[in-house]
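Missing here: one protein chain of the complex. Every other protein chain is in place.
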């Protein structure tokens, strides 16, 4: 690990370094969650309820971060979670992220509402497995077109998001003004949307346009569009995990959208064990939400996640220095994970099992 | 949701917007609770002990907030909790609230100690179901007169408050001076009271004038005055809930008077499950205390409340812009509730059941 | 409750009012506990783990605070806990406290290390039951003399303190200088001591002079000195409570010396239930430590205390206005207790039972 010009020397410096780079509205866009941001905080707090139980003298001369994800081996058990509008954070936008991820042999997932077209992301970054996050579009043909475009340019899986039938109540964004996301171009076409901003009221009835009418059968329809494996993102219960399996999902991302959708939703780490139990060997389970440091990754993997998604920190890193910033972040996070695994006496991802963690109770005042 | 001149853009802005409008003594009157305000805080903290378990792909193209309350369908499962002296907050006082509630098809409850006479509230707002909150008066004939007046002008239920045999020890109000509530006119007559301010000491004995001598039989007496359904407000235990049922209550409001009466009283959300269990199908159960956001409503309803009362936020909204402020508040709260229901995968109030919530344990330090 | 010149309008104002009156070293003397003051905080935090379950419509036209303590009826279930050096807080010292207590028909307990002689306390205040707190003296004849003097001037019980074989490590006092307690005259004689300030080291052995050699037999010896009932103060476990009973104690004060002796000692409220269970009907159980408001008294009594001792708040009140300050404090605390009992639906001390309280769990972050 060498010194860097990217503005952060350690993982602990990253958030502050990014804060210095971004305007207030952009910062609110990146950091803000829904409502009172209870779930944003809960995601982080959940990690503090677990502690690590290291193992001594375990011959850690070689620590292997290689992580098999849907049959591909990546160089780390973490991936770039899909986040919108990366071009508003840094002019190179998603291409910077894609290049850094490919160089680091790290999986990356790109959002339907990327600033750059998915063809640019695929074309301007080296060939490397990456996934396409799919928001269902009002018109299924538009959904279909997105899937076909992603497949055509080499994306290797489709990650269908379930938790945005409508945008969450994002107080912080509303307070700082909505100019940002109105101003940012949607790389995948001006008609592409995340979801309706809000329902239309008719007395006590609030109507939401398609695809808010989606049921689990939509998963079958999307799956039929492509030979690519389909994953479901936004699962927080065993019941939904079982539905995802029934409808052919190869992977499940335990996620609450970084606390940006339903304020008060359970922390993803709290949801993880029941989803892992429900899924068994029928699919792979991932988690995003609140992952910041090597120890967080150890905890999530010990509780059964195969890999974890990184959201806001990627945007922070992007803000500090574009591709170089993200590259630096991967370098530091991998190194910290390797160091943590070595001290924990775990030589490979497979050795990170349930015996590594325990719950901790709260201390009085 | 459009921008607004009422001074708050989101629900999260409301309290601060109101603070800017009110003088210090008025603010203390609105915010203050009894003693050290442990119960005020406890009401809020109780909601943080629950998290939400959303359901995906549930066809939320239509989300229905319609809430049946005592056989009437309202457009939301929340109502205006009774609060005193609304005229001190805004010159239009209770009429502003009544108009906004009627326009929003939201139930409202008005206090015995309203600034305006109940006839004005009923007469200057459109015809719409609203309830009258009743403080027992020292002389039962005065109680009777209030009930008859309320019935005469169309109030549709009587909500009898149980938890004010005497005013609580409201430190914050006492510190900022008592001038406010002395100066405010009592709309329903200069002899109408909430309760004695404090007992009269005779050695170790502290005497309280009627109606502090009330027993549960008073409920029968009040019930006999009117054909309107009677509700009991201020219940915090299963035992009292059973008493209310025995004495003919059609509804029970789990309430600790917003933490303004007995400092240290249990949080209403902590009391709700045992009351719901005790009541079964014999009456409807409501809750007030600490409800601020859409997620709070989901939690309370999931734990068995049929609807929730909103206290301080109505006063905040009234302060920001009178009727328009309250209207704006209803608009935002309904919208947030609809959005939260959609993301939670619940299409109607009936679908908000116990499976939506779980308890969360505290994190270390 | 009338306005007052004593500098505090409510119980919540009292501490700050006292702070303004006292110099820094005196404040540290009053407030300071042992070590990191964990036990000082724990005493208070323990009350927050309980909430109150009020009862409605209980005919509270008359609320009786009368509290039988060792067969005498006082006007409140609280008493003045013994505190040292009251003359350093106000020139009238213990006489001010004794007068206010007698006027309020409240039990008071005076310390061996009072600033005024116990004869002055008894002589300058009206005849009224009051207890003498006894520190064992190095020479048993000095202990005997104190007991005989107390009995001679009409003290009605002896409260033997167990938890000061040596002074605790009172960081805050040491930091602000020890001048205060050196300068204050000991009313009961210049040779009277609380305890050795610290042991004398001889290698690994730390010697403490008598009475640190006391065993439970000392209780028998003290009891034999007097016809007055003997109480034991400083009990925190069932085992010690049983010892106290075996050795003839008529009462037990669950106390950790206000957190001034063993930092880390359990909160008194946490100790109370096991002591109450162990003692049964063999003696009366009292508690001091952290009692500030009417709700605290309700909680302690509900958990089995017959009465509670008030320590620091009496000194605060004394600082604000001597006898008038203490009188005002009693007035406010009794009134708040009566109000709280009325709202809780408890008409007498006997009605404050275990059903009034419940434990509350902590909320996340």
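The first chain written gets the first letter, and so on, giving A, B and C; residue counts start at 1 in each chain.
Here is the rule we go by: a residue touches a chain if its C-beta (ideal position, glycine included) is under 8 Å from a C-beta of that chain, and two chains touch if they have at least 3 such contacts.
For clarity, every value in this text was computed on a predicted model and none was experimentally measured.
For the chain excluded from display, the touched partners among the shown chains of the whole complex are A, B, C. Of the listed positions C:234, C:322 or C:345, the one in contact with the omitted chain in the full complex is C:234. Touching the omitted chain from chain C are residues 35-36, 38-39, 42, 45-46, 48-49, 162-169, 171-172, 174-175, 198-199, 201, 203-210, 212-216, 218-219, 232, 234-237, 239-240, 243, 256, 261-267, 270-271, 360-363.
Mapped onto chain A, contacts with the missing chain fall at residues 1, 9-13, 47-48, 50-67, 73-76, 105, 292-296, 298-299, 334-336, 338-340, 342-344, 358, 360-365. For chain B, the list of residues touching the undisplayed chain reads 41-42, 45, 362, 364-365.
Simple rule for what comes next: only the chains that are shown with their structure count from here on.
If you draw each protein chain as a dot and join the dots that touch, every dot ends up joined to every other dot.
Taken over every residue number at the interface, the positions common to chain A and chain C amount to over half, indicating a same-residue contact. Relative to the centroid of every protein C-alpha atom shown, the closest chain centre, again from C-alpha atoms, is found for B. Rounded to whole angstrom units, the spacing between the C-alpha centres of chain A and chain B is 41.
Per-chain Cα centroids separate chain A from chain C by 58 Å. In chain A, 42, 45, 362 are the positions where the chain touches two or more neighbouring chains simultaneously.
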